[in-house]
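With one protein chain held back, the other chains of the complex are shown just where they sit.
What follows is chain A.
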Amino acid sequence: MYAFDFEKPTTVAEAVAALADDEAQPLSGGQTLIPTLKQRLAMPSKLVSLTGIAEMQGVCTNDAGQLCIGGATPHAVVAAEAASKYPALSALASNIGDPAVRNRGTIGGSVANNDPAACYPSAVLASGATVVTNNREIAADDYFQGLFSTALEEGEIITEVRFPVPQAANYQKFVQPASRFALVGVFVAKFADGVRVAVTGASNDGVFRWTEAEKALSANFSPDALNGLSVSADGMIGDLHGTPEYRAHLIAVMTKRAVAAAS
């Protein structure tokens, strides 16, 4: 690691002030950032820890019936506390990395990093969630902007993520067994006004919506509605774990499984 200063504020306002410094970087659970620092792939002048901020912790339900998850809430807490309200989200959180990672890694950190194979971005996008920061609210459709890219500005912090709770939902992950990241992950969410399908792990541009499947499933929410639909391999990730064609094929398979499990 390169040397850095360290601050651990207790309020969002203090954290925002600490992040105003040139090349300061927020540190949440650190399950991605600390390995990145160890490999000297990042060089912040200062790390601002977000784990001591009480207002960014916990899971609750707001007046609109949405599930509100504090930005610094670890995956293990989401898995436990969202279980009755939004089981598909709880199940997703319970299968990220391994238990020790889930005790430290946070939803805000995952969504801010926007790894193309991370699980949470698919839930945020498929649920049509709102990403709340220290100074605005960003709709999921505007938030994800490509590989490791988001609408976040320099020094902006995710304080909360608000999930509308669907009538039915399921997340299916084809696990890369060593890393437990998604080789392909599909989150399907059925709302009164239609179905949303978000795919992670597959595309070079990160998480995306499979709109063709959404249209078919909105008309008929059953695996059969997807017969004949396929995704082009153009722009899919190709690596030693799978070719673009393999990933494209998996998207349709995992979507069918998710619909079958949700309906």
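In this section, a contact is a pair of C-beta atoms (placed from the backbone, for glycine too) under 8 Å apart; a residue touches a chain by one contact, two chains touch by 3 or more; residues count from 1.
Methods note: contacts and distances are computed from a predicted model.
Colleague: What is the missing chain called in its UniProt entry, if the choices are "Glycine cleavage system H protein", "3-isopropylmalate dehydratase large subunit", "Aldehyde dehydrogenase iron-sulfur subunit" or "Potassium-transporting ATPase potassium-binding subunit"?
Modeller: Listed in its UniProt record, the absent chain's protein name reads "Aldehyde dehydrogenase iron-sulfur subunit".
Colleague: Decide which residue listed in A:41, A:64 or A:192 touches the omitted chain of the complex.
Modeller: Result: among the candidates, A:41 touches the missing chain.
Colleague: Taking the full complex into account, find the residue in A:76, A:107 or A:225 that is in contact with the omitted chain.
Modeller: Candidates A:76, A:107 or A:225; residue touching the omitted chain: A:76.
Colleague: From the list A:147, A:229 or A:261, pick the residue that touches the absent chain.
Modeller: Only one of A:147, A:229 or A:261 touches the chain omitted from view, namely A:147.
Colleague: Residue by residue, what part of chain A touches the chain that was omitted?
Modeller: Within chain A, the residues that touch the unshown chain are 1-6, 8, 23, 27, 30-31, 34-38, 41-43, 45, 47, 49, 51, 76, 79-80, 83-84, 87, 90-91, 94-95, 97-101, 103-104, 115-117, 147-148, 176, 179, 181-183, 201, 204, 237, 239.
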